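Left out: one protein chain. Kept in place: all the others.
Chain IDs A, B and C follow the sequence of writing; residue 1 opens each chain.
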Amino acid sequence: MKNLRTLEFDGLIVGGGGAGLRAGLQLAESGYKTAVLSKVFPTRSHTVSAQGGITCAIASEDPDDDWRWHMYDTVKGSDYIGDQDAIEYMCSVGPQVVYELEHMGLPFSRTESGRIYQRPFGGQSKDFGRGGQASRTCAAEDRTGHALLHTLYQANVKANTTFLSEWFAVDLVTNQDGTVVGVVAIFVETGEIVFVKSKVTLLATGGAGRIYDSTTNALTNTGDGVAMALRAGVPVQDIEMWQFHPTGIHGMGILVTEGSRGEGGYLVNCDGERFMERYAPTAKDLASRDVVSRSMVIEVDEGRGCGPNKDHVYLKLDHLGTEVLNSRLSGIMELCKTYALVDPAVDPIPVVPTCHYMMGGIATQVSGQALSQDEQTNDVPVQGLYAVGEVACVSVHGANRLGGNSLLDLVVFGRAAGLHIQDVLSQGVSQRSASDSDLEAALSRISRWENSQSGENPADLRAELQALMGSSYSVFRTEEKMRDAISKLEDLRTRIESAFLEDKSEVFNTARVEAMELDNLLEVAEATAIAAEGRRESRGAHARVDFENRDDENWLCHSLYFAEDRSLRKRAVNFAPSIVEPFEPTKREY
Amino acid sequence: MDLVVNATSLSRSGLSDFLLQRVSAVVLGLYALCIVGFLIVNPDVDQIRWVQYMTSPVMLIFGTLAILSFAVHAWIGMWTVGTDYLSEHKMGKHASFWRLLYQVFVVVIVFTYLLFGLGILWRLPAILL
Amino acid sequence: MKDARPVFLDLLAIRLPLPAAVSILHRVSGVLLFLASLYLLILLASSFGNETEFDQLKWDLGSPIHSTILWATLSLLSYHFVAGVRHLLMDLHIGESLKAGRIGSVLVLIVSLVLSVLCGVWIWL
Partner (left out) sequence: MQVSIYRYIPGKDTEPRMQHYDYVLPDDRDLMVLEVLEDLKAKDPSIGYRRSCREGVCGSDGMSINGRNGLACKTPVSEAISRDKLMLRPLPGLPVIRDLIVDMSQFYRQYERVDPFLKNDTAKPAQERLQSQEDRKKLDGLYECILCACCTTSCPSFWWNPDKFLGPAALLQSYRFLADSRDTATEERLSKLDDPFSVFRCRGVMNCVNACPKDLNPTKAINEIRTLLVKNGT
């Protein structure tokens, strides 16, 4: 096979963040030959940056808490396009999965009775919205993601999982029968190109926040999995849905956890007014993120912003006192002092809504198996391909994710996929073969860059793409700007396809990795652009100036974007949970 | 200890070495203080009093302990220094040869000091050494 | 190929904080004392000889070279002693924080310097 070194596994997991590690753990413990392939050493994955916690009805702060209430909040938060079978699964299995994490050693903060500490987060309620604010987010101070990721990595060390660290997955390999049989990857340390073959391939590559110029995401969040799927002919779902987190540090894009508002912090405008009381009289600063972000933008647009340019608002925490700040929010104390040069115990923090999370992604079943769609709009499983975590759209977040639900998503569905793949493997899946021509697509992308002799600098093109997405697809969206951006993206595609990789060295060539990441950013940006233009309504995080209202008649559905013909199709939302009655769409107020 | 070979440390246990190092340090420190203290209090000491003091039963036992402590303290200290700088990691394959040579050198000196020191304190005729 | 990899360990290009200097000096003084102990033993031996030897020793110690060697040895001893006390205190969990570590190091340097001066006073005055 082309003299390519080939590695073979039963299960291949691409991505070593929370979802990938949870799935890897499940598979490694089952005894199947499992590898976790990651472009960074696992504990460098972006899960590490998650702060506030993992939302789950373990009934520690409130003994009466019920996973059904959590489910209600999540469905409402999703603006009713979250799949209710998946949400039901996540909320009901959640407690067990969180206890497993605790048993693995996750150092959760504790209540006085020694149970896991839970804090209030946005969009949380008791008794199906009737019982006031709930405290449902399990936290390890404000470093929950760090604690979770390290705990999972440690569990994998214990389970002897094989890690391919600092391997960059270039593309999926699909054989003639449409089965995914592994990936072509570059071992970054040597530059060697390897075919990593596997009976089952699971994408857990995380998000793509780097399509925006201002994002809380790590520099490595370039949507590699989404782009790989799109290039392999797998569609992506609801990719227009991008969450803007209300409290990114102004000018830095660094996140200040929603937990800071959960602990009692609030937002003020230049008049010192606690403006969220006007927009969300009940939940106030703990309304869901889309609502808070929009309110902040309106405040700034109407001239009530803070600072010399009146372009941000303030997050006030000083009234919480140093004890709460140091014991519950020590991580953000450190971040604010370092990056905003502000001591939250004394001064308010300048914040702006900042790109934070990709609700969309590869459509999957609850088992993690990737889905495509046939001509009759029936779901068709993609053989050999699974996806979990931010890269997937199972979909539990719909049009707007609730804080603390992403970590739960990672571990619940990482585990579910692990269990399912274990099942599938035990029924005896044979390794399908791949021909040279199946590998060709992936290899040609590498050689395209390798053979480039001149052209534009990838870093400049990346900056241009990010600025374009930032100006055209942020909190509020207009038809005119989106149309313009779509044509600019077409132009960018031509330029990126003829861009120049100057450094062609073999050993740890990060320029090559970044060039391929640029390809991926472009795929995600274009999918976002077309899907956002196509969804002619406002729902959750997708707020259009020209279509201000939610349109349940036409758009109470998922969007499904296919890259081959750049088409946008619709896919039905699941309204059939198996235990509880479905939650019907109603007006969404906080 | 799978990865750690420590055939030539004094006690083969890091903890024992650690404790011996500390205890011997305290003995040596106190002994030094006794001598310096005596000399400060008696600046014009003559030889008789000096030898009397040093070989009084308490000081003789103390001195013997101090010399033994010196041997222990010096060996552990010098062994540590040797294994820091004369390691396979830094010198390659031949490190163990150089380390052995160094350790033999240290052992010879330590023994010489030990016998010499005990001989003086216990006022043994030089011929016995 | 792996063996050919360079290692950056240019000690002149790495900033070492004060506690590191104190620790290295502790080691250096220890090795030097190991060698200087022969000198101390010889002093002890001659002080245990007959009365003439003892007086001769007292006389000798007045010479510039002899007294300088004695002073240097005592200074090394004081330093090693003081830095050793710091080690023992740290074993007892005293002075473990970065700030305390710095203060402790400064104290070690000051105290041992003072002792060294006192040794000089004692020998020469």
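Following the convention adopted for this analysis, contacts are C-beta pairs under 8 Å (C-beta built on N, C-alpha and C of every residue); 3 or more make two chains touch, one makes a residue touch a chain.
Keep in mind it's a predicted model, so treat the numbers as computed, not measured.
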Since one chain is left out of the picture, which of the remaining chains does it touch in the full complex?
A, B, C
Tell me which residue among A:Ala147, A:Val351, A:Ala416 or A:Leu556 touches the hidden chain in the full complex.
A:Ala147
Listed residues A:Glu277, A:Asp436, A:Glu506 or A:Asp546, member touching the removed chain:
A:Glu506
Please give every residue of chain C in contact with the chain that is not shown.
1-2, 4-9, 13-17, 19-20, 23-24, 26-27, 86-87, 90-91, 93, 96-98, 101
Residue ranges of chain A at the interface with the undisplayed chain
40-41, 43-46, 48-49, 58, 98-99, 102-105, 107-116, 140, 143, 146-147, 150, 154-155, 157-158, 189, 218-220, 254-255, 331, 334-335, 338-339, 457-460, 463, 501-503, 505-511, 514
Against the hidden chain, chain B presents residues 1, 3-4, 6, 9, 12-19, 80, 83-85, 87, 89-90
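In this text, only the chains that are shown with their structure count from here on.
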Once you find the CA centre of chain A and the CA centre of chain B, what distance in Å lies between them?
63
Distance between the CA centroids of chain A and chain C (whole Å) is 59
Which parts of chain A, given as residue numbers and ranges, touch two or more other chains?
none
Give me the residue numbers in chain B that touch at least two other chains, ranges are fine.
none
Contact footprint of chain C on chain B as seen in their complex
22, 25-26, 29, 32, 40, 46-48, 50-51, 54, 70, 74, 77-78, 81, 109, 113, 116-117, 120-121, 123
Over in the complex, which chain C residues touch chain B? Could you list them?
27, 30-31, 34, 37-38, 41, 44-45, 47-48, 50-51, 54-55, 77, 81, 84-85, 88, 91, 122
